[in-house]
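One structure is given below, encoded as structure tokens.
Take a look at chain A:
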Amino acid sequence: MHLQMKVCIFSTCIVDLLFPNVGKAMVEVLERFGCETVFPKGQVCCGQPTYNSGYSKETIKTFYNEIDALLSVEADYIVGPSGSCVAMLKEYKDILKDDPAYAQKAQILYDKTYEFTQFIYRVLGILDCGAQLDATATFHRSCHMTRLLKERTAPFVLLDHVKDLKMIPLNNVQLCCGFGGTFSAKEPEISEAMVDDKVNNIVATKAQVLIGADQACLMNIGGRMNRRGEKIKVMHIAEVLNHNVDLKRVKYVKDTDHQMVPANGSGVF
Partner candidate 1 sequence: MAEVLKANDPKNREDFLDAIAKKANRPRHELKNDPLKLLNDLPETTLADKTPAELLDLAKKNSELIHVDFKTVKADQLAANLTKFIEEKEIKSLMLPSFAADKWADFEILDWKDELELEHLYFWDEANGRDNLINADKSDAAIGFADYLLAESGTITAATVKEQGRGFHFLPTHYLAIVPQSKILPRMRQAIDRYDEALKQDKLKTSNINFISGPSNSGDIEMVLIVGVHGPLDMTYVVIEDR
Partner candidate 2 sequence: MGLKTSNLTFDERVKKAKQDKFMQAAVGKAQDAQFEKRTRAREELGNWNGWRDLGEQIRQHVIKYLPDYLEEFSANIEKNGGHVYFAKTDVDATNYIKQVAKEKQVKKVVKSKSMVTTEIDLDKELLKLPGLSLMETDLAEFILQEDNWDEPTHIVFPTLHKNRDQVREVFQKIGYTGDNDPEHMGRFARKYLRQYFMEADLGITGCNFAIADNGMINLVTNEGNADLTMALPKTQIVVMGMERIVPSLKEAEVLDNLLCRSAVGQKLTSYCTFSAGKLADELDGPEDFHVVILDNGRSNALNTAFEPILQCIRCGACLNVCPVYRQIGGQGYGSIYPGPMGKVLSPVLDGGYENFGELPYACSLCGACSETCPVKIPLHELILEHRKVEMNKLHLDHSLNNVIFKTISVGTKTPILFKGALLGEHLALKPFSNKKENSVENLYPEGKVDKVPKIAPSLIHGWVDVRDLAEPPKVKENFRHWYDRHQKEKRGEING
């Protein structure tokens, strides 16, 4: 018998409010691999929407609430299904560095928190989640996960090991989808042009499924595709890794000759 890892679920407000299927998938995958999960109900939102709109003072209490909530349970790790929201949690450390009551807590939060695919691949050391999806798909690489969290490879590695899934590279994968939190609603003209570019690139892949690791980006791109009548299925990567799982297929990195791919990958752009 080995000690169970205890994982605090950081649902993100978007998943909490709108997309229970993503949260469910994440919890099921984590529990499948032996994590005991816990969901502190005091959590609300990481504060990014208001903070990134410039309301930095008003948002401090949102940070406090989220810290208090996520640290209210004893857990080894805090895991969330969004690179952007996770990056925000990690930024608390710098924002609150001079806050006598919260600086240390923000540091603890920083040390414990991981984005979902990062946690699966880099902490649990899983290479193949045992999932199967018979489809062609393309992946939207979200900006904050790539550039703030600096995790640009874990989702690709995990998707490469989903049985029957054929991944098609997305042209201009580096370009933002135009979500940008409240930017999408404040500057709809520009955001529309950006998301249209993204949709055009996705349509050009002829993929059946659009996969992403950030539900907010998927909500934006999917919302535009639905408005345009583009046929596609949108899945969060947690849903893909939770799809038709056969435990016999599960592989841990340590049991293979797979070399861990560094988070920053190759390339300098």
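Here is how the candidates were picked: all candidates are chains of the complex that A comes from, given by their letters.
In the analysis below, contacts are C-beta pairs under 8 Å (C-beta built on N, C-alpha and C of every residue); 3 or more make two chains touch, one makes a residue touch a chain; residues count from 1.
This one's a predicted model, so the numbers in the text were calculated from it and none came from an experiment.
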item	value
Complex member touching chain A, one of 1 or 2	2
Residues on chain A engaged by candidate 2 in the complex (per definition of touch)	9, 11, 13, 15-24, 27, 39, 41-45, 47, 49-50, 52-59, 61-62, 64-65, 69, 143-144, 147-148, 172, 174-176, 178-195, 197, 218-220, 222-235, 239, 267-269
